[in-house]
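Missing here is one protein chain; the remaining ones are kept as they sit in the complex.
Entry: subunit A
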């Protein structure tokens, strides 16, 4: 897994010892196992890092901050409401279509309600990306089936 660009082990260890603050010197509280300094460094990074100082805002800045937060919440709320309304419309049309089919042909309706028990989306489903893929079309896969 190591790439050719990682520093050699010797320089890495000396840098580690420096970063961990030469744990060999301290008597107690050492987390190094078998002289492994990495654990000390990890413990430092995780637990001994200083907490973020609280941000101080004037009352004007506070008002601005609250307005921005409120506006963003409003945008999200409106987005959610649009989404829900759109889904509700589609659901209602689907329900009406199903009811009409049930009234029209019982056999076709039964077929429409039969579901595959292990249905999954196809593996070729492509999630949205900003740029097109490196391989636009896989001829081999497409001409297989």
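The criterion applied here is as follows: a residue touches a chain if its C-beta (ideal position, glycine included) is under 8 Å from a C-beta of that chain, and two chains touch if they have at least 3 such contacts; residues count from 1.
In the analysis below, contacts and distances are computed from a predicted model.
Here one chain is missing from view; checked against "Large ribosomal subunit protein uL5m", "pantothenate kinase", "Monocarboxylate transporter 2" or "Protein transport protein SEC23", UniProt names that protein "Large ribosomal subunit protein uL5m". Although one chain is not drawn, its touching partners on subunit A can still be listed: residues 1-2, 6, 9, 12, 31, 33, 36, 38-39, 41-43, 45-46, 52, 54-60, 62-67, 69-74, 76-77, 83-84, 87-88, 90-92, 94-95, 98-99, 102, 107-121, 123, 125, 127-129.
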